[in-house]
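One structure is given here, and the rest of the page talks about it.
What follows is subunit A.
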Amino acid sequence: MRRIGIWIATGGLLLATAACGGGSSSGGGGDAGAPKSQTLSVGFVAEPANLDFTSTEGAAIPQALLVNVYEGLVKLDQDGKIVPLLAEKWEVSPDRKTYTFTLHDNVKFSSGAPFTADDVVFSLDRVKADWKLKIKSQLDVVDKVEKKDDTTAVVTLKKPSNGFLYSMATRLGAMFSRTGVSDLANKPVGTGPYTLASWRRGDSIQLAANPSYWGTKPALSSITLKYFKDATAMNNALLTGGIDVISSVQAPESLQQFADPNRFQTVEGTTNGEVVLSMNNGRPPFNDKKARQAVRYAIDHKALLETAWAGRGQLIGSMVPPTDPWYEDRTGDYPYDPAKAKELLGGKTLNVKMRIPNLPYAVASAQVVKSQLAQVGINADIEPLEFPARWLDQVFTKGDYDLSIINHVEPRDMGIFADKSYYFRYDNPEFGKLLASADSGTEQEQTEDLKTAAKLLSDDAAADWLFLFPNLIVAKKGVTGLPKNAISESFDFTALAKQQ
Partner candidate 1 sequence: MLKVEGLTVRSGDVELVHDVSFDIAPGERVGLIGESGSGKSLTALSLMGLLPEGVTATGRAALDGPDGGGDDLVGVPESRLKRLRGRDVSMVFQEPMTALNPLMRIGAQVAEIMTLHGTPRPQARRRALDLLDRVRLPEPAQIARAYPHQLSGGQRQRVMLAIALANEPRLLICDEPTTALDVTVQKQMLELIAEVAPALLFITHDLAVVASVCERVLVMYGGRVVESGPIREVFTRPRHRYTEGLLAASKLTPRGTRLPTIKGSVPAAGRFPGGCVFRNRCPHATPTCEDVPALTGDGHAHACWHPAD
Partner candidate 2 sequence: MRGRINAGLVAGGVLVGLVVLAAVVSFFWTPHDPTLVDAARKLREPGGGYLLGADKFGRDTFSQLMVGARTTLYVGIVAVGIAAVLGTPLGMAAGMTPRGWLSELIMRVNDLVFAFPALLLAVMLGAVYGAGTLTAMIAIGVATVPAFARVARAATLQVMVTDYVLAARAAGRGRAAIAVRHVLPNIGSVLIVQASVSFAIAILAEAALSFLGFGTRPPTPSWGRMLQESQELLFSTPRLALWPGLAIALAVLGFNLLGDGLRDYLDPKLRRIRAEG
């Protein structure tokens, strides 16, 4: 469960206001006018730089393409459970090292090529050989991939791993055609219910329904993904009919605008996104556990969530979202107690650098954090850095910071604390041991180990967890099939429909 590298932080891109502009005309293009054709326009915040998620970091590409254009053998459902997709079913050997996937018959890529076990072998081998992302190390545990027959593929692991199947539900498990990887950056070829119709850089991506889709055909004939850099602009677009759905509300105080149930609906669920107040464990003052604990006591999380994010979201106390099986409520570990914080600091005043990405939630939270820390004698100087480039360079890569705030959106990402070179600079060998044993142990052992690990993180005050980022979707009335929870890498369009 070693998850390192830029991918994890650029996952924050999902929440970045860092993409190009969107458009305005409702419903996009499609075959407007044709009977039974339905189109939908969805507002997003981060536009992909290109369409190749095997070589380009960032959450924007899988958000648009995974499950919708590319499919894996398995996928995550709304509750975080792993369910079949291209694999009808799978079997795990008793030693938990061999996975046998039975594939759906009659599956075709959008290029017309049939999908067979050969493509499984090709795709998984390609991860090791050609992918340029750090996260590909998650599949290092794979020993070999073999074709048994056209509809049966066998994956052998080097050692048992609880994380393997989960990884297969992420982009790492996406299935590529042997003849369809020549121009991944511009021409994605997958088995999914949608295909790429057009891409107007800086504005929108249009997906069209795949006429030869093997499974249940989507209700919509096309979907337009429109990109907005500015939260208010996206709100206005929905208010004026420019789009049908806001995929992720970036200005939660503005939800009141959409209160009219005759026009709009709001879907509120949960995500994997822990908004972390990261502390640099590797240098003074926060190499001192007492100082870190003081920070945790000094922050009134309830007030913070109320002011910074309109009370939307959930309070958490460690790096585990409630949708994970090993979740425990750890919010009681450090109750708001400024007196105790002062006591831990021993009456000292700290001057620290709070270098944050210039994203709405981070800028809002930072101002609250600064104000609350000031009450106990910690003087935090806020410096917003352009996200992603400058923040990645200064904070994530160079570790030149004392405090930062970022939403770690990737699923099951507690492992980042196990890497002492990660920008937290958290170094506790015991934590690493717990994670290793969790990955190779039984499911129950895994749960127990991870619970202990989460408690350890919290006790050590390795960071502070401000809140769990909410999944806030606003849509026009009549749009159905919106995902309640955003706990996978993709925005799943497959169930989306519009009532006539």
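A few points about this structure:
Keep this in mind: a residue touches a chain if its C-beta (ideal position, glycine included) is under 8 Å from a C-beta of that chain, and two chains touch if they have at least 3 such contacts; residues count from 1.
Candidate selection criterion: all candidates are chains of the complex that A comes from, given by their letters.
If you're wondering where the values come from, they're calculated on a predicted model, not measured in any experiment.
Put simply, of 1 or 2, the chain that touches subunit A in this complex is 2. Partner candidate 2 is touched in their complex by these residues of subunit A: 231-232, 235, 251-254, 256-257, 300, 302-304, 306-308, 310, 358, 363-364, 366-368, 370-372, 374, 382-386, 390.
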